[in-house]
Each structure stands twice: as C-alpha cells, then as structure tokens.
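Working notes for the structure below.
For this view, one protein chain was removed and the others were kept in their places.
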Amino acid sequence: MSEHSYRLIISCPDRVGLVAAVSTFLAQEGGLLTEANYYCDPESNWFFMRQVIAADSLPYDAEELCARFAPLAEQYQMQWRLTDTGTPKRVVLMASKQAHCLSDLLYRWRSKEMQFDIPCVISNHDDLRSYVNWHNIPYHHTPVDPDNKAQHFGEVEQLIEQSQADVIVLARYMQILPPALCARYPGQIINIHHSFLPAFVGAKPYHQAAERGVKLIGATCHYVTSDLDAGPIIEQDVVRISHHDSIPDLVRKGKDVEKTVLAKGLRYHLEDRVLLHGNKTIVFE
Amino acid sequence: MSEHSYRLIISCPDRVGLVAAVSTFLAQEGGLLTEANYYCDPESNWFFMRQVIAADSLPYDAEELCARFAPLAEQYQMQWRLTDTGTPKRVVLMASKQAHCLSDLLYRWRSKEMQFDIPCVISNHDDLRSYVNWHNIPYHHTPVDPDNKAQHFGEVEQLIEQSQADVIVLARYMQILPPALCARYPGQIINIHHSFLPAFVGAKPYHQAAERGVKLIGATCHYVTSDLDAGPIIEQDVVRISHHDSIPDLVRKGKDVEKTVLAKGLRYHLEDRVLLHGNKTIVFE
Amino acid sequence: MSEHSYRLIISCPDRVGLVAAVSTFLAQEGGLLTEANYYCDPESNWFFMRQVIAADSLPYDAEELCARFAPLAEQYQMQWRLTDTGTPKRVVLMASKQAHCLSDLLYRWRSKEMQFDIPCVISNHDDLRSYVNWHNIPYHHTPVDPDNKAQHFGEVEQLIEQSQADVIVLARYMQILPPALCARYPGQIINIHHSFLPAFVGAKPYHQAAERGVKLIGATCHYVTSDLDAGPIIEQDVVRISHHDSIPDLVRKGKDVEKTVLAKGLRYHLEDRVLLHGNKTIVFE
Partner (left out) sequence: MSEHSYRLIISCPDRVGLVAAVSTFLAQEGGLLTEANYYCDPESNWFFMRQVIAADSLPYDAEELCARFAPLAEQYQMQWRLTDTGTPKRVVLMASKQAHCLSDLLYRWRSKEMQFDIPCVISNHDDLRSYVNWHNIPYHHTPVDPDNKAQHFGEVEQLIEQSQADVIVLARYMQILPPALCARYPGQIINIHHSFLPAFVGAKPYHQAAERGVKLIGATCHYVTSDLDAGPIIEQDVVRISHHDSIPDLVRKGKDVEKTVLAKGLRYHLEDRVLLHGNKTIVFE
C-alpha cells in the first residue's frame, strides 16, 4: 500500500490482442504488475482496464512512461490516464451543519487510513470551523443568501479553483450545485445522498421512507451531474429499520450508513478504481 | 413452538391502564403468557398488542375465551382477533412459470418448517403441475386470454372461494389482480415484488436496476391493494451486485432474495406478527 | 427521546399474573408506558422486563416511585432497578494509541447522538491527549511498566473511582484488566474485541483470521469478566473480505466494524436495554 506505484487506467473499444498489447508493452519496459483488473462490457463491447505498476521496477519516471505508452494508446483509440500514488489527490470537502460525514473523513485523513490532501473545507455555515481548524485545515464560510445564490456559488467556484482541487466531496452539503459548476468538474464531484437511490430522490428522504413504511433505509454515493440525484452511482448500502424507529431514529441510523458509504466511494475514487461508462460505473474493488 | 396456544391480536386507542387491563384479565383467567409485544405509535397514539397464551393454562376453549374477553374489548374500542395455533391457516399459492418461490414454500411446507395448509395451487400456466402433484396438492391451470382477462379472474376468484383460503400468496404470479379481488381480501393477499420498493415499480425491475446502475438489488414482500406495488410492506432485503453482473445474473441473484423475503413475510403473517396501521405494518418479530 | 422518563428494569422468576401486577401498579399510579418489553427464558423460567414511563405522567419523583414499587418487588423476588433519563450515565473511556473507537464515541457524544457524560479519558499512551482536550475532557496518561503492571492498574482504579463512573468502556485499550478490577465493576465494563467471538480469542485476531482464510471478519462488544474474551456478548457484526485483502486491509475494514459494534453495544447499555442472564444477554432492541 505504502510503496510508490503508477496506476494506468484505460477504456477503449474491445479487440483481440488488447490485453496482450498492453501487458507486452509493460513487460518490455520491465514493469512489475501488482494489480490488474479487466472488464469488457458485453453490450457496448467497450473494454476497461486498471493496472498498477511498481514504480521502482521502471528505470524512469511517470512522464517518460506516458510518453512511451502514448503511441500504443493512440493505435487502440484509448481514453487513458496514469496516476502516481506519490501525488495524493487534492480533495475539497464541502459541508453544512451536520458533522458526521465530515468528522468521519477527517478521522480517516488524520489517521492516514486514506491518502489525500485537504486544501480546505467550504461551508455555508460557520458551525464546524473550530473542529476543522484543530486539524490545521483552512475553513471557508460562505453563507447562502436564498435570493442571491449566485454569489455563494461564485465564491465556492473561486475557492475550488484556488485550491487546485482534484475532487470535490459534498459531505452532506445541503445545497444543489448550479449546472455550470457540475459541468466544469465532470466525474470529480462526489455526493452522498441519504437514501437508497432511485428511491426517495429530492428533499427529506427519511421522511419519505417513514411515510412509505420501508423496512430498510440506505445511502448512495454518486458523481454529481446537473440531473439531481441521477448521476452515476459509486456505492450504496442499507440498514434495517422497524416500526419502532421514529424519524429521528432513521436519521441517526442513516448517518452511520451515509458516512460508511461516502468513505468507501471516496476511497474507490482516490485509488482510481472507478471508471465511468455512460451513467454507470465500473468499480474495480 | 409445537404446543397449542392462542394469539390475541389487538389494536386500539392508547390509554393509561390498557396493558394492565388486558394482562389482569388474562391473569385472572389463569392464562400463561409465553410471548407479549406492545407498541404505541406516538403520532396516531394508537396501541398495538400481540399476546400468546398457552392453551392448556386455561380451563376452557378459544370460543369461551373470546366470549369472556369481548366486554373488555368493547370497553376499550379494540379491533381484535384471537387465533388458535391448532388451526393452521389455509394458504392458496398462485404462480406462473417460474418455480423458485413456489419450490421454496413447498419445501418449507413439506418439511413442516412452516405450519400451514395448502388447499391448492393456481397457475396461468401448466408448467409446474407435475411438481405440485408430487406433493399431493391439487393444481388448477386457468390460462389467461389477454382479450378476456375477466374470465381468468372469475375462475381464480371461484377457486379461492372454494378453497376457503385465509391467505393468498402471489409466488411470482405475473398478473395484476383486478381491484375487486384485492378489495375482497384486504390484508390477506401477499405478493413478492422483485425490487426494493419504492424503487423500480412496475414491469421488469431488474432491467430498470441495470439501466440505473445500482449496486444493490432487492425484493419486497407486501400486502396487495388495488394500488399497484404500493401496498403495506411486510419485509424487504437486498443483495450486492457489481458491474460484472448481467441482467440474467441480476435475475438469478434476485431469485434468492425473493424467495427468502417472501418466506419471511409469509411466516410473520402466519404467526400473526403483522398488524396493519394505515399503509404501514407493525411487525412483531 | 428527549423527554424525561424512568426506566424500570426487572428480572425475576416467572409466574402467572406478573405482567398484570406490574402494569396494574403502574396504571394505578397514573404512569404512562411509552415502551414495554418482556421476555421469559423458557429453560430457566426466568422473566425479564423493561418498561419506560413518562416522568411527567407521575405526580412525584423517582425516589417516591421506587418506594412505592418496593413492596411489589419484594413479593415477586425481583432483581430490579429504576433509572432516570434525566441523569446521564458517567462513562470513563479507556484507550491506547488507536483512535478509531475513541473518535467515533467522542463524535456521538459531542453531537448529542448518544446521551452520556465523560468524566475523563484514561490511556496508557499520550498520543490522543490533544484530540481529547479539544473536547474539554480531562485526559489521564498512566503508562504501563511491563514489570509492574500493578502500579498502572492501581492508578486506573483510583481514576475510575474518583470519576464516579457508571460504565467503563475499553475503546481498544490493549491491556488485560486484573481480575479484581473486573470483579469490582460487574456488568459495567464494556470491551470491543476485534474478532467474531468465539473465533480468534486472544492476541492478533486479524492475523489469525488471515491465517485461517475466513471470508468474513467481525467484531464483538461484550462485558468484561475475569475470563478473557469470554464475557457476555452484547453485540456483534461482520464484514466481507476476500483473498485480495492483506492484513492491513483486514485491520482497516475491521476498524469500521469495531467502532459501529461498540457504539451500538454502548447505546444499548446506556438505554438500559441489556439484561444479564448468566453468561448471556437479553437485549431489548
């Protein structure tokens, strides 16, 4: 886990000889594979690969590896990227008043359970400032004026840009992002929705769940698109409830699922395990 | 489990002294409680009780117990019923072509894992006749003419009536019951829907699930009302899927959940553990 | 949840009329029941009750309720206690270096998700001091000298005594408590063991699990007795693993289960939902 490696993420049309071409290239360069995942979607005939290469098995750096790989990638019409585990992703956390997801991610960050940098936390409330500051992380409070949301989102966009974020996590940030912001960071904004989507889209899902009388409630971690609660799903889970559970009980039990599901989804994303395929995801667990 | 007992099921407005009144009545009669469940819904202030009394602790029979209890029931405006575990419920099973739920229930019946009688199996196809007949259970094949469904449902209604059914189980019977039939057996028709309701109502839920890219699929056991897939939910469960799973894989994995959830829901119903409360259920597990 | 109530916890030999006697007493005093759970163990014929009474339905206080109830309790040879939700339990947290369980409980405490007081945190290491202090909770560091553990445990015992603890939680505190300390706080010391007991007792359970090649790992929350890892179990859960998971992966995945299971077990205890019955527990969820 802690050793320096490269992750080569590829998607392209399937063809006989594809795995052979990529693995032969890597073998000729001397690259030692430590993980390899392949999936071909039978409907679209589209191929997805994730390969992890021990960095010290190669005599040169990531840039050189990219340069050498580029001709092959072009030949096979690949969409591809190479990431370096030595360069942690920069994750901007956005929250509102509720602390459960934010606290959970901060724990995983400070205990080094998950590898990422946090340039800042952005919130439309000031409640969590002291807790975030204890971690020596900058906290930006940009209130939302219901009559002028544009100002808030202008500030948010600027803060994200300044922080050079790779990922934006909506850790129970309760505002709907404007379409332009969603479009600017495709596949980079991760949300946790407090229901088992597509059940109970929109506001107050726990109230909806209580109303319908379901026996399980859930949470969904997904990429944000301009289509509310309809982006590609990364991870989901549920927890059992009963008639004994009041709405506050649902909220409480749901929080435990929300934070676990968000952490799992973010981990998959940070480790480049999630490949987009239309409105679905390939997750190489 | 195997000893003869009475189940006293009550729902009524909550009041101080309610449990005292019922339990004092039972104690004065000498009744030994072997199980007791209580729940008060805080919103409606409605009280629900299920009490199991060892039959041989009473010097008289069920009829006499009902007669003695009736004045108290009236005083507290109770909706109530008394069932006798010595009289198994009569369960009509309805199926189509798929055998997984039917086979599962027949196993539980013939192994005496669950206590109920099966007066007959009704199906719109003839496929499962030989298997059902091996169990010495009558099999009624009533085909569905798409241009005259009324005839099919007329036959079905007559068969149900003749069988003196207490419960009708739609064990993946793929037809929508007419409203009149639903209305005639309120809280007595149990269906298994192959999705985690309210997600994916209607036809082909596994196709819908694949389309949406969910990471869990589920099944829902519910009472049938004239409002399709919207009746009170008794039990639900889910199973994890991944991008590897094709639609046939979803169908296969889903079957295991469907049969388990249906068996659980039916067991709760047969043991009088399910109390209706509007469109929700109280399930005294 | 937030309203003031009394919890009456009873265990005694079963007898016809027991529920009637208790509920009639409560009804005569005017007590409004908001929750009631009963269980009779069929083997030992021992009866267990938990009843929650709205405090403002009674014209007097907890002390008076106890005084009035005492004769009945004596008549039925009850072991009983009455707790008042207005008096939060005092919980001493003990930890070592790992922060996951401690952080999780501190979050639940500061967000008021769970109601309890924390007089202090005790640790054999100083690592978590700053984090605990941010919460304005006293932190006592008492190192362990392997050649003189008695000194450490003497200090621990004194700190617990001074803090007037109702509960001691071993939140991944990695030392084995001496028998005398266990005996002094029976049913009051709660531990989280990082395996699905009774599998993998003792040290390094994740290494044992990897060695055996299990497909699920788990955690167990139990009361501490002088018999290591053998005390009454309050709660357990598991998580799926695969051949891909190295021992550090097991440790990481296990941490999520440990903290959830500990929080659940502690919640049950704080809400007086756990009744001891020999080496087993009745948990009125």
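By written order: A, B and C. Residues from 1 in each chain.
Simple rule for what comes next: a residue touches a chain if its C-beta (ideal position, glycine included) is under 8 Å from a C-beta of that chain, and two chains touch if they have at least 3 such contacts.
Just so it is clear, the structure is predicted and the values come from calculations on it, not from any experiment.
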- Note on the structure: Shown chains contacted by the missing chain are A, B, C
- Out of C:V144, C:I176 or C:V214, point to the residue that touches the absent chain in the complete complex. C:V214
- Task: Touching the absent chain in the whole complex: find that residue among C:P42, C:P59 or C:P146.
- Result: C:P42
- Item | Touch with the omitted chain, as defined above, among B:E29, B:D84 or B:D256 | B:D256
- Touching the hidden chain in the full complex, which residues of chain A are there? Just list them. 16-17, 19-21, 23-24, 26-28, 30-34, 36, 38, 40, 42, 57
- Note that chain B touches the chain not displayed via residues 1, 99-100, 103-104, 107, 111, 113, 131, 134, 244, 246, 248, 252, 255-256, 260, 263, 285
- So that we can see where the missing chain sits, which residues of chain C does it touch? 39, 41-42, 196-200, 212-216, 218, 232-238, 242-244, 246, 277, 279-283, 285
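The rule we apply is simple: only the chains that are shown with their structure count from here on.
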- Task: Based on the touch definition given at the start, go ahead and assign the chain network to line, ring, star, complete or other.
- Result: complete
- Measuring centre to centre, with centres taken as mean CA positions, what chain is farthest from chain B? A
- Distance between the centres, which are taken as Cα means, of chain C and chain A, whole angstrom: 36
- Expected list for chain C, residues touching two or more other chains, is none
